[in-house]
Every structure is written in structure tokens, then in C-alpha cells.
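Only one protein chain is missing; all other protein chains are in place.
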Amino acid sequence: MDLTFDEAEEAFRAECRAWIEENRPDPALPSGDTREGFGLHRVWERSLFDARWAVVSWPREYGGREASLWEWLIFEEEYYRAGAPQRVTQNGIFLLAPTLFAFGTKSQQDRYLPAMASAEETWCQGWSEPDAGSDLAAIRSRAVRDETEGGWRLTGQKTWTTRGAFCDRLFGLFRSDPEAARHRGLTYFLVDLRADGVTVRPVERLDGDEGFAEVFLEDVFVPDDDVLGEVHKGWEVAMATTGSERGLTLRSPGRFMATASRLVDLRRAAGDSVDPAAEDAVVRAYIDAEAYRWQTFWTVTRLAEGERIGAESSLVKLFWSELDVRMHETASELLGSSSELIDGPSADWMKGLQFALAGPIYAGTNEIQRNVVAERLLGLPRK
Amino acid sequence: MDLTFDEAEEAFRAECRAWIEENRPDPALPSGDTREGFGLHRVWERSLFDARWAVVSWPREYGGREASLWEWLIFEEEYYRAGAPQRVTQNGIFLLAPTLFAFGTKSQQDRYLPAMASAEETWCQGWSEPDAGSDLAAIRSRAVRDETEGGWRLTGQKTWTTRGAFCDRLFGLFRSDPEAARHRGLTYFLVDLRADGVTVRPVERLDGDEGFAEVFLEDVFVPDDDVLGEVHKGWEVAMATTGSERGLTLRSPGRFMATASRLVDLRRAAGDSVDPAAEDAVVRAYIDAEAYRWQTFWTVTRLAEGERIGAESSLVKLFWSELDVRMHETASELLGSSSELIDGPSADWMKGLQFALAGPIYAGTNEIQRNVVAERLLGLPRK
Amino acid sequence: MHFAFTEEQIELRNAVRDLLAKECPPEVVRRAWSGGAGRTDRAWNAMAEMGVLGVVAPEAIGGIGGDEVDLVGVLEETGRAALPEPIVETAAVAVPLLAEAGDDRAAALSEGGACASAIAPTDDLAVWADTADLLVLFDDTGVHAVATSDAELERRHSVDGARRLHRVVARLGDSTRVGGPDAAALAFDRGALGVAAQLLGLGAQLLDTTVDYAKQREQFGAPIGSFQAVKHHLANVRLALEFAAPLVYRAAWSIASRDGERSVHVSMAKAHASDAAVLASRSALQCHGAIGYTTEHDLHLWMKRAWALGAAWGSAPGTAAASRARSCDDRRPGAEIMSEAAPYCTERTRRGRAWPERPGPKGQERES
Partner (left out) sequence: MHFAFTEEQIELRNAVRDLLAKECPPEVVRRAWSGGAGRTDRAWNAMAEMGVLGVVAPEAIGGIGGDEVDLVGVLEETGRAALPEPIVETAAVAVPLLAEAGDDRAAALSEGGACASAIAPTDDLAVWADTADLLVLFDDTGVHAVATSDAELERRHSVDGARRLHRVVARLGDSTRVGGPDAAALAFDRGALGVAAQLLGLGAQLLDTTVDYAKQREQFGAPIGSFQAVKHHLANVRLALEFAAPLVYRAAWSIASRDGERSVHVSMAKAHASDAAVLASRSALQCHGAIGYTTEHDLHLWMKRAWALGAAWGSAPGTAAASRARSCDDRRPGAEIMSEAAPYCTERTRRGRAWPERPGPKGQERES
């Protein structure tokens, strides 16, 4: 056991920190989940890419630094510590890219990865449908074979597609074999949202941003080249991605450590008149963020040694999503009647609360995650 | 709306208070769930009965004062406020008696009620069986008709029978029609524990007291006179009783108000060095006890006007049982490392914690109660 | 002891519920979001006609001559409808305050010809001040009523777009004062009670909506309301509301009967009502999932109101204790049987974020 970062890692941290401090937008950008903000975030992401900070763990040929998992964690800590902008490329680089690395052809990787990392081409996910939320295997959107053109024709509706109104491309599952049982007969497609037959309707999110979209597909042609992994094996391919979403890649500790730290600042600013319950909650949040960090380091050590994590990722998702809600609720308590404001200095907390409240819902509701923990980690019976 | 007690009620309160202060055992009796303590409690209950305080709401002919529900609540507040002894007659007077009043023959009432109230004859309940806990309708103990003798022969096993090791009689359900479906074919019997074929095995409870018993019945004869309500209709008869258990009668607010008050005293004694979380929990307990009191008054007003409460009793059971646990856990926090002691001044808190932890289990687990609230009060689908 | 509403009280409440179902459905609440300074005139005028605004005004000035017990159920219904109007500030705070001060303006308010906003001593901003005629403001000397035309307003923005918040700069002095510290304390208690009642209504509305959704939304081949986790979420909300409501009604009675422990009772009520409504919001959103996370769904209209009111008039959402902050100053809390606990409770709550310890609202300037 050695819980120190080595000199190379510390040097990496120093380099990250210096670059981010020097380059991060000041004043902060508007929300990347609005049309205007999205454009500004693309510019920021491009500058990250140009300096090779966009995707530090990727191969050099795709714009990365071949950084270790440890270095990636360090980058994330520094990024959030500095209050740098949200990553509007996140669904591409954290959800799709791991799947592309695992299942994509070399030609798919070459075609998509660099453009994704530089935000030249932005990606949104197409999992949910009106009747397929927690029950993802209930997907109805279908893919019909078009042998003549060498591809598939997609028809159906995807919903709750984050930033779908601004993105260029969508990845998602479609039912390619209507005869097969629920989890089978699905295929993973990469879809150009500018293609004929695609209609995107923005949906206003809880916080007022156009963060969601409904995507309607009507006989949309997708060439065979844009099938990811094997035909009819989309569920297996997608599970690798949802594993990433729930697990390590989307929610590195840096984000929650930074929130805990801001919460401590908020409490300090409140002076002596703090309610005991909020007082306790602040310290609890601080320790929980530490717990999250060290559980991550524990897991990353195993990953670095080649182990894989499975249903443990459900524990991780439960912890960060509920911690995030607790921290923002505590902030509301500290702010008192100012907590409702969406202008002025406390506005980020209300924005953050609304964002945090989505955490226990997306990427598999926490009710489903607890079922997964009980059934797969503890071996309790399904029915 | 009038939230004051009238002069007669205040006079009743003064009379209760004076008598209890004058007569309550000092020093406190040992636990009534031990053999020695049980005997001493019977003596105390007898003195309550003699002064007509044992069953204030009962008819005078059975030892009561025909007190109103309000007066009963006042009595309970005063009783617990004074720290008077636990009621070892409770399962009889609070669980069986309401059923006897509702379903019993005049001869059964005459025979059993006065002896129950004076603790001359003590009663325990016989609901649970090894395979019938939350799933009470799974009762297997059977009653076979004995036409010759004019009665029934009971065979089977009852378990978790509180104070069963010391009591004289048991009331419970037995399967009289083995062909009938789960909730049907059960009959409610009043069983003499001194009868031939009864074996009582004491089981030590979590807190070390002989509070439980297993009762084995082997061809035990019970005359027709000791069937309560109709044959094969025991489920309906018993439900009236479990409604009482969950609802009003077993857990009057006085008990929790007294605990909240003691908790405030404990916190005061702790001086300045109290953790903020415990600090908050103490005030929360105090307010929750108030909420419980006023919800009771709200309900009792309706009852006094002749309304009946149904599944609402599940809400009441959830609230008091979880409040009781929270208050005792808060006491442990205030006591720190002394909380583990079962001798010395803090011992009552540890005893109380262990007792409180049974609350979310008995009389229908809180998981079942939440199902009841969801299904019967909110109308959510059963399956 | 008789802890129930009269038939007349229940009838008035039901009438208001019916009225608001018609005149203040979600579409109307949305109109208040969409900018401008629109009022829900039809609802307001109809309530004025029913006498709702003058429930606690004496008959001599055209009121009903009732009290807070008569009003509390009505306010609950305005919460259920998320009525975007300062009815608490007008009917619960300003009308009795001015009537007791012998101020003529009480009549206009109770008749619906004018309305009032207020800044609670715990808060910084006034809601719907732009369309109010009168502002109730607090300072160390007591409570004031200032014509909105004599104040400067600066618009601030709430997460609840129907709540038009304003910072207020006004000149307070002997000429604006309508009551001393006792009147101020009473006005505050009335405002906190009113908001607590609205929170009960909001919680009930959130629960009802979510129960309906859970019955019809299917996943895994079954209504989600048949899953035990969803059942238990909603049972917990029902539980919280069940035990909050009696505290709110008791507080109403304590104000109406000038009970010596009135302020403690109001704080307890506000604490439980805030917790219940905020829990209802959390559970409603969780059980709806993504569909509840859009502004296209009505859910957010009630959720955001619950967040805002949970934190207003002396409480922060989720923190029972914060709203108790002012519970016990100089008064014995709770029933007589609990009176031994009072000195501790007093000492304890003095340390919180408390009124009147906080020297005065920041949202207004004293220029007298």
C-alpha cells in the first residue's frame, strides 16, 4: 500500500493546474445546455483538445496523452477544483468512446474519435423511449434491413436525450429483430441527426434549459458502417457503456470534492447563525466526499491491475447521486430564503440542486440500482 | 374547534396526577417481563384496579369509570409523565378486551373482564407461529371439532408470545377448517394455559428478559364457551384487535411525550459539549412527540363523533414506532460510551432502546404497514 | 377539546377548492410564469366576492369577522392550486394587522380592491410586490405598511417563475408604523402559519398527482405503483402530511385564541409542513422520473413553489430545526405536561438563525 502520488504524477498535476488556471474562461460560461452556451462550450472544448487536455487517457493518435487512470483522476480533480466549465462532450467521450474503443472497427474509431474529442462533432445518447425508461429493454424503435442500400432504416422515438437539440449525432439502441425476446434483437447504431427523416424537438428541462430533446426518426437510413458491434447484439454492447455511465467515468471524485469544498465556504460565510442540522450536514458532506475519493482509489488500483468491476458500479452511482443531492440540499438550508433565487451569487446552488435531483433518476434509477446491488452483489432472489 | 380541556377534564387530570404521585412504586419495580417483576406488577395492577384506575374507559360494572376517550388520554399522559410502571395487563386490556366488548357474549364478558382488569387472570396473545409472522394468514395450528365434549381440540405451536411464560391465558387464532382458503376457516379461541396438553417454553428476549414464550399445544381441549365470535370467522374478529394494537389504544401519546421530555433532560445534563446532530435530533424529537399528540387529538375527535378509523392506524403505528427508535438512538448519541451500560443511571435508556427496536417489527412490520398505507389509503395496486 | 373544523369552515374551503380548480388550473399558473405582471384577476375577484380575503376582517369593515381557524383550510387550498398571488400576505397578514390598527386600508384589502405584499423578518424580498398596493415591512421598532408607490422595487428572480420577487427600498418611520413589536410578532406568526398551510396543500397536490401517475405508468409490465419501493416512497409522503396537518391546525387555533405559546406552535407547524412538502417534492420527482424533470409537465409548478415556501417565513427546506429557530424565545413550548422542557428549548433555539435576533431584514433600508 502506498497512498502517495509519485513525482511524475505530481508533475502532471502541477501541469494541469497551471494550464487550467491560465486558460479557464473568466467569467464563467453560460450553461452549456442552452444553445448560446453550447456554442461557447464547443470553443472551450476545442481549446482543451488543442492543448491535449480534452481526453487525457486516450491514445495520442486520437488527441490524448495516454495518461494512466491515476492521471485522469488527477486531471479531473484539478478541473473541478478550478471551477472549469461543464463538459458538453461528456456523453461522447465518457459513454460512447469506451464502447467505440471496445467494439468499434478501426475505421469507426478513426472517423469518430478525434472529431468527438475536439467537439467538432458532438454526440447525444438515444436510450430512453416514452415506454422504455427504467425498463430499457422495452425499446420499441425499430431498425429494418435495407439490403439494397447496404444499411438499416430506423423508425421510432427517443426521448430525454440530453443536449439532443444541439448535437450532431446520436448513439442508441434499436430493435432490429422484432421476433426476438426483450434484451435480444437490439442493434447499436450511430445516427447522423442531420439525416433525412430526423426531427428533433427540444424539451425544456426542470431548470429552464433546453437540455432535453425528443428525437423522432422516420425511415432514417443508417449505413452498415454505422452499426457498432454485432447486429442484434446491441444490448451487450450498450451494457459496457451503461456500466461506464454508472461507474467510474462520468463521476470522478473531483466534482464532489469541489462541491464539498464550496459547501464549506458557504457555511463559513454564514458565520455563527447556522442551524445545528446544517452544521452537521456540512461536515458529513466533507467526509462523504473523502469516502468517495478513497473508494475510487481503491477501485482504480484494482482496475489498474486489470480487474474489472461489474455490479459494484451500482454502489458508486448510488453514492455519488445521493451525496450530490444531500450537499445541495444542505446548501439550500444554509442559504435560507435566498435559496430560491436564480440570479445573484447563490444562483449556482439552485442550478446545482436541480441538476443533482436528476442524479437518482438517470443512468438507471436508484431504485433499480438498489435492486442490482441486492440481486447481483448479495445474491438475493429476483422474484 | 376548541383545544382546551374543560373543567371536568382538568379535574380528572388533577385526580389522576394526585393518585399516581401518591401511589406509584418507589423505587421503580423491576421489569415486568421477568418472573419476579411480573409478580410485583400484578400487585401494582391490583392496586390500580382497586382505585378504579386500571381501565378508566370501561363500564363501571367491570371496574372502569366510563371515562371518555379524552379522559383516557389524560390518564395515560399522567401515568407516563409520573414514570409509573409498565402495564403487564396490556395485551389483555388493550388487545383482547376491545374484541370481547365487540364480539363476546355477556357471559364471556362477565367471566373474563373483571379478572383481566384486576390482573387476577393475565392474558397473552397467540398470533405468530414459526411460519406465520408478517404473513399472519399462514397460521397452521389447528382446531379439531370434539362433538362429544362440546368443544375443540387445539394442536400446534404459537411463538413470540409476550410474557407467555407468566400469563394464565392465551387468546389467538387456530385453523378450524383446513379446507378453507388462507384468511378463512380460522376461529378465535380463549385458551387456558394450565389446561392439559399445553407446554410453555420461555424464550429470552434481546434485552435478557424472559419476555417471550413458545407455546406448544397438543390436543388441548377448549369448550365452545371459549370461542370468541363465530366459528370460522376468527380473521374478522382478530382484525378488530390488530386494528387496536396498531392504532390508538396501545400507544397513547403520553408515553412518547414522557420519553421526549426525558431526552430533553438528558441533553440539558450534557451541558455544552453536544454534537450538532444530536442537538438537532433532540428538538426534532420534542416536536415529533407534539405532532403525535395532536394527530391523536385530531383522530379522537372523529372517534368521539362516532367515526371509525381503518388503515389510518398504519400511519399511527409507523409514526410512533419510528419516533421511539429515533429518540432512543439520540439518547445513545448523547450518552456516548456510557450508552452500552445496563447498570447505573443510563440503564433505562439502553433497555428502552432495545424495547423500541421491537416497535418496527411487532404488530405488523413497518414494511407491511407501508404497503397498507400505499394500497388502502393511496389506492396503489397490490401487485 | 374538539379538534375539528365546523361544517361552515369545511364548506368554505371546499368552495375555494372548486373555485381554484376552475380559475387557477396549471395553465393559469403558467401564465404567471410567462412574464409581465399578470394577475389571476378572476380567481382573486371571485375569492373577494366569497369573502375569503376578509375572513379575519371585522364585520364592521365588511369582513366576515372570522379568525385563523376559518382561514387556514382556505390557504391550504391556495397552496394546492399554487395560486400565484399574495393571499397570505394580504388575507392572513395585512388585513388583520391593519384592522387591529384601525387603519382604513384594511377594508379595501378585504374587499379585493387592493392587495398587499410583505417581507418576512426572516427574509429579504417581497413576492408580487409589483402588483401589490401595499407593503408590510418589519424593523426593530415594529411593523409598517407602506404604499408600493412610495417604495423602490428591484426585480429578482425565483426558481419558481410565478413568484415575482422584489428587493424593496422604502422609508420607514413613525408615519408608516402600524404596530409595535407585539403586532409585528403576531403578523409574522400569521404569515408563517399561512405559508405552512400552503405547504400542506402543495404536498397533498404533489402526492395526488404522483399517485395518479404511479397507477397508470407501466414499466416491466406492471404499473410502477405496484413496486414496493414506489409504494414506500409515497407512503412516507402520506405519513409526513398526516402528522404535519394537525400541527398546522393547532397553530391556527393558537393564533386565533391568542395562546401564550402561539409562536412556538407556529414554528412547529412550519417545520413539519416544510419538511413534508419538500419530501413530497423529492418523492414526486423520483417517482415520475425524467418526465417530471421537464417544464412541460406541471409537476415543477408545485415543486418549485414548495422549495420557495419551505424556505420562506422562517424556515429552510428540509431543516425542521431552522424553522424552529424562533420557536421558543421567552415562551414555554408545548403542552402543559411538557413544560419542564421549555427552558432548554428556549436556550437551544436562541442559537439558531433566529428572529428577532437577526437585527432586521436586509431587503429594505431604514431611512426614517
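Couple of notes before you dig in:
So that you can tell them apart, the chains are marked A, B and C in the order they are listed, and the count of residues begins at 1 in each.
The definition used in the following text is that contacts are C-beta pairs under 8 Å (C-beta built on N, C-alpha and C of every residue); 3 or more make two chains touch, one makes a residue touch a chain.
Remember, predicted model here, so these are calculated numbers, not experimental data.
Although it is not drawn, the missing chain touches A, B, C when the whole complex is taken into account. Within the complete assembly, B:Q354 is the residue of B:S57, B:Q86 or B:Q354 that touches the hidden chain. Contact with the undisplayed chain is limited, among B:R24, B:R184 or B:R205, to B:R205. Among the residues A:F38, A:F319 or A:Y362, only A:F319 touches the chain that is left out of the figure.
The set of subunit C residues touching the chain not shown comprises 227-229, 232. With the whole complex as reference, residues 1-6, 9, 70, 77-78, 81, 254, 257, 260-261, 264-265, 267-268, 279-280, 282-284, 286-295, 297-298, 300-302, 305, 312, 315, 318-319, 367, 369-371, 373-375, 377-383 of subunit A touch the missing chain. One chain of the complex is left out; on subunit B, the residues touching it are 128, 131, 133-135, 138, 159-160, 203-208, 212, 273-278, 329, 332-344, 350, 354, 357-358, 360-362, 365-367, 370.
The rule we apply is simple: only the chains that are shown with their structure count from here on.
The mean-CA centres of subunit A and subunit B are about 52 angstrom from one another, to the nearest whole unit.
Along subunit B, residues 279-280 each make contact with two or more other chains. Looking at subunit C, residues 230, 320-321 sit in touch with two or more other chains.
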